[in-house]
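Have a look at this one before I ask anything.
In this view, the complex is presented without one of its protein chains, the others remaining in place.
This part shows subunit A:
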Amino acid sequence: MLWHIRPDSLRAIWEDIMKAERRPHAASNVSLALRAWNIRRKALLMGEVQGQGYIGQALGIADVLAASYFHALEYRPEDPEWEGRDRFLLSIGHYAIALYAVLMEAGILPEEELETYGMDDSRMPMSGMASYTPGMEITGGSLGHGLGIAVGMALGMKRKRSPAFVYNLMSDGELGEGSTWEAVMSAVQWKLDNLICLVDFNDQQADGKSTAALAQGREEDKWAAFGWHAQRIDGNDLVAVVAAFDAAREAPEGQPRVIIFDTRMCKGVDFLESREITHFVRVEPDEWSKALTVLEEGKPQ
């Protein structure tokens, strides 16, 4: 593929990127387990503010987000639109509560704004939108959009000869959207080895189990059959999650990469975990503080 030669104006940016210390966040003394715990705690605090929220998903995906922002991704907290950053697209707008938590943990959003979550004039609306929030790359929520946009961004970054990756976090429900599969095929056509798709497989969509709807069969085999480098792992096993991110980044040249994470809704708060799990977990007003207490007891050392 003959890519367009990058404009000279970009040369300085790439030199800057290549000189920079690679992923300084990964070198922190704070363990990923503690990062994940902090993400869960912040998400619960935000849920308490509104008395509602997609807390089941946030607790389930916290480990993947911790590994994303404190192991895999390149970014500068003080400059969320830094050209050299790895792009992280949240296709699933309703997971915004989880992304706000990790953006605060990463220092991209100020923690003081936590209690504005979902309020009028907040920078953290209930569903994620690019125009509201630093670090929110796209407006998600209309499901099946993220991966197609990621394909376009990955094409654009190839044109610029950017060394960065595009990550797209999507849900198992989005495996039912035809547009997802258009993008799956396109990523192979254009050999987008700078694209890493993350699928949160918690087997819950609005009306029930994803595996009772369109997520039939072995999802990782489907992606592999299309030509993707595909992994499927326990998304709440941090060691496995980290290894999967490493394997994805180092996958064979020319191949787009997907990691399907089997996650447990409400992970980390046992009385919610054992509740009959649904897409929108109902939490009673007095249960938010109870959940925070339970989480506190499980704080990693």
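One rule holds in what follows: a residue touches a chain if its C-beta (ideal position, glycine included) is under 8 Å from a C-beta of that chain, and two chains touch if they have at least 3 such contacts; residues count from 1.
The rule is simple: contacts and distances are computed from a predicted model.
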Protein that the absent chain corresponds to, by UniProt name, given "Transketolase family protein", "Glutamyl-tRNA(Gln) amidotransferase subunit A", "ABC transporter permease" or "Carbon-monoxide dehydrogenase small subunit": "Transketolase family protein"
Among A:Ala130, A:Ala247, A:Ile277 or A:Val294, the residue in touch with the chain that has been omitted: A:Ala130
Contact partner of the left-out chain, one of A:Arg159, A:Arg249 or A:Arg264: A:Arg159
Residue of A:Ser28, A:Ser142, A:Gln216 or A:Thr293 in touch with the missing chain, whole complex considered: A:Ser142
Residues from subunit A at the interface with the omitted partner, ascending: 2-4, 7, 130-131, 137-139, 141-142, 144-145, 147-157, 159-160, 178-179, 182-183, 185-186, 189-190
